[in-house]
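Got a structure here, written out as structure tokens. Questions coming.
Here the complex is missing a single protein chain, while all its other protein chains stay put.
Labels for the chains are A, B, C, D, E, F, G, H and I, by order of writing; each one numbers its residues from 1.
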């Protein structure tokens, strides 16, 4: 089942640069692992923002929650999830 | 360039069933043509609504506008477009 | 998988009383069938409104969409769906 | 009388891990006690968020307020309550 | 149990004056009956609008729903209900 | 003249318990004095929130402002005021 | 007592030109009468819209409601009222 | 003085095609005249919508209002105006 | 040219009383100077809030920006500006 997920990230303004870079690098690694596991399908940046739109896939909302909360940046994220149904006109069908 | 497009459709309550079915069938045909032309990439339904989220591709917003306004249901649509930037963690990259 | 569904209904002000009563009675029948099929679990009224909150169950958003659009009042409904994940403190678990 | 309750939780970013774990564990205990007392009926997670939707039962809004404010995480919660009326199509009736 | 109720009314612009006056007069009568029955406690106008704030009393949301939907103008109303809990500083306590 | 007043309170998370209890107790005293002076007529809690709806009475908005800003918790309050007009169907008239 | 009043006007698209012109002219006359009576103090247009911001004066919200509902265009208006308190820095004081 | 103007257009669904085409063509002519007069500086389409963002120039809001209401489509427009101040980093300065 | 300006003020909760009183007193002085210069015409308080509605006059938005940013409390203000056009029914005309 597909989910459209909007994530915006707000790092504390006084976070040390080392810490934020370590977090962002751990985030990339975890995203790659979730992609490999078939959870994260596509990811785009919202221009000008530290925010993204992603296409995620999971058996259900519980599995999706586990994937999303496994992201190192999760404590700094605001996440909104839309469950997606199949559309008869989807070119991928 | 990719665009995330949200479309919601409101048919007039007094539209004859013949007319609405003809429109929906013309819509499917046009969607298929736009998919073939590389404009429409993916399409999902919002559950419970006559609305969809789509991934569209166009050279720029002008080309996207031409594609969207070529849809037979366009006069009945409310469309919101988000321009998407590439994300370094996108599995498709 | 559980879904929280908010439905508000707006009948055309000029709909004949016969027609609206027939629709509401067909709606009750269909709701009973969906309950029997395990799709509709619970349903509450929003006081003062022709609107309701419901607990629905379906394999995924596509199956949910089919259930919701099978309701006779669907053309007059505005529906908002929230996918629900399991909570460790849920008394029903 | 049933109430639909939406709770979102925002822990201070600088709260020590020990403290937050103690709070979350006390929260689970209190939730179990409220379930036993017939206040908390069902609880679901909003995927991706530290938020939940719950079905609560109380004699009136005053009793509900007492139950909600007895939660250890209450000082960190934003709570929205909807009073629910019985629906003739509710499968549980 | 007390409820704070906001009601806004939108009569169809083409309703005949006779009909609207008959409705408004039936509304006053029904409001008086609900006041006598202890449902409607206080009522104020929102200045400039065909809208009001009211203090209502009912055993629960189901009884409140019955009272509100018994109003002759109900089909033309948008109603929002807030369940009220007792406040220790309420002068009426 | 009557006013409907919504007040929500946000105490700083790091306020010492002694200080917050002293403030809340001073608040109750001031509320009682304002009730005696005929400014504060009724007060209800919003269930689950540190917020209230109140019925206030004052000669005009200037006198109301003085009453509201005399509350010890005022620096921590977000206040929204609605001026109320008399309604011919008000049971209290 | 002063009130800040925002009025937006929506004439039915199919209103005959004669009728709308008669209404607008009656509106000007009534506005002049309300100005003479000391109710309407100042009036400005919102550029590009059939809407205005006005400074009104009345003993209370009930008197203001009577003034506003006496406007010939009232059935086509959406009105929002803000009660104003005196400000110590007001140059007119 | 510059103004940023957002215009969205809603033609009645039952307007005859002849009439709408005549209106749109008159609109283009009037836009050209306003451009020549120095009122309309730039104009862009919002992709997917019958809406536009425009840069307008006028001595003040009154002159701008006259320009905007001279558009043949004005009765079908929703217009929002933002007054713009000069920015020291503006490349055009 | 007239502008309707809404200003809300949020002082840091930990600002020393001396500092805030000095700021508020400097604010009054600057407001008086702007009134003398013909920039600030009228000012009203929003009851219950540290916020105000004001009528300002300036040659254009740039001159208005200079006046507003000259206020000592500006760093703590949220300001929203509406450009006003003349209304033919304005009693002051």
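By definition in this document, a contact is a pair of C-beta atoms (placed from the backbone, for glycine too) under 8 Å apart; a residue touches a chain by one contact, two chains touch by 3 or more.
Quantities reported herein were computed from a predicted structural model and do not represent experimental measurements.
Summary of contacts with the chain left out: across H:31, H:64 or H:77, the touching residue is H:31. Of the listed residues B:23, B:43 or B:64, the one in contact with the hidden chain in the full complex is B:64. Residues of chain H that touch the chain left out of view are 2, 4, 27-28, 31-32, 35, 40-47, 52-53, 55, 82-92. Against the chain not shown here, chain I presents residues 3, 5, 7, 12, 61-62, 64-65, 68-69, 75-81. Taking the complete complex into account, residues 13, 45-49 of chain A touch the chain not shown.
Criterion: only the chains that are shown with their structure count from here on.
For this pair, chain G with chain H, the centres built from the Cα atoms lie 27 Å apart. Computed from the mean C-alpha positions, the centre of chain A lies at a distance of 39 Å from the centre of chain H.
Residue positions of chain D with contacts to 2 or more other chains are 3, 45-47, 61-62, 64-65, 81, 83-86.
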